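Right after this comes chain A.
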Amino acid sequence: MAQAGPSPLLSSPGNGGTRFDPRGLLLPGVLLAVAELLALLYVPADSFSLAAPHQIAVELGRLLIDGTLLIASLETLGSAIAGLALGGSVGLILGVAFGLSPTLDRLMSLSVEALRPIPPAALIPLSLLVFGFGFSMEIAITAFTCTWPVLVLTRAAIGETEPGLMEVARVLRISFWRRATRIVLPGAVARIFVAFRLAAAISLIVAVTVEVVANPRGLGYGMMIATQSLHPAISFAFLAWIAIVGWAFNLALVQLERWFFNPAGRA
Partner candidate 1 sequence: MRAATQLFWFLGSLAVAAGFVAAWQAICALGLVSPIFLPPPDAVWGALVAGFATGDTLANLAATVARVFGGWLLASAVGASVGALIGVSRRARIYIAPSLEFLRPLPVSALVPIFIGILGFSEQMVLTVIAFGALWPVLLGTVHGFSAVEPRLYEVASTLRMSRLAVIGKIALPSALPDILAGMRVGLTVSLILVVVAEILGSREGLGYAILLAQRAYRSADLFAGIALLGLIGYLTALALNRLEARLIHWR
Partner candidate 2 sequence: MNASVLAARTVEPGAAAPAIRFANVSLSFGDRLILDDISLDIARGEFVSIVGPSGCGKTTLLRLVAGLAHHSAGAVLLDGVPVTQPRQDVAVVFQDYAKALLPWRTAAGNIALALEAMGVPKPEWADRIAALLDMMGLGKDADKLPRQMSGGMQQRLQIARCLAQSPSVLLMDEPFGALDAITRQVLQDEVLAIAARQKVTVFFVTHDLEEAIYLGDRVVGLLANPGRIAKSFKVDLPYPRDQLTSREDPQFLAMRHDLFSFIKHG
């Protein structure tokens, strides 16, 4: 699964800055040109499985203009965000609880470790059974998948609260609730945000996965339909758009994090 990383093209590896390096465009440009050439030479215009870049570009434009991609994007992103909110909330609550109470954490560890490794795709048939086709089944699976990274990272963030602060709290006999909200949470907020950023990237991946496999909604479904109806140019256009959406979504999350936590000088 992809990890949410720094924004491409806007930062060169090895420096924390945001400089647009046009050399990064060279490789994709060359690859596109080569693909176009190969397609013109070897791929017939009515091929069932491949398409030339210019055909893809045309389809991409058409689908953007007639709103198909927009609607599909909203469906996918909607499911992803809903799942993130639901699963993230559960993961956050559990993560805070487990982080604050090592006893609870240890007692629940087996149960968590038993559920965590289940591949989200394995839940698709179950979700179909329970919810049938539609947004609910997709949101359910996305929520389940997002719960775990948020739980694990939140728990870790809580656990790494400055021990000195906790000692002070105990000496002053600050209540459990106040300890949680006034001392532990503020310190952990930045890392919890990172956890959500990671889970957000995962949520998009899971949403597309569910759509590709089963759910007749969103970008993944659009792609599958195009493939099955033997329209490779449309299929690739969806792929390109999914890549763009994924990149933009990630970029938005990174910027959001920076905007929230800039005073702390986070790179």
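Selection rule: all candidates are chains of the complex that A comes from, given by their letters.
Convention: a contact is a pair of C-beta atoms (placed from the backbone, for glycine too) under 8 Å apart; a residue touches a chain by one contact, two chains touch by 3 or more; residues count from 1.
Bear in mind that the values here come from a model prediction, so they are computed numbers and not experimental data.
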If you apply the contact cut-off given up top, which option from 1 or 2 ends up touching chain A in the complex?
1
For the complex, which residues does chain A have touching candidate 1?
1-9, 12-14, 21, 23-28, 48-50, 106-111, 113-115, 117-126, 128-130, 201, 204-205, 207-209, 212-214, 219-220, 223-224, 226-227, 230, 232, 235-236, 238-239, 242-243, 246-247, 249-250
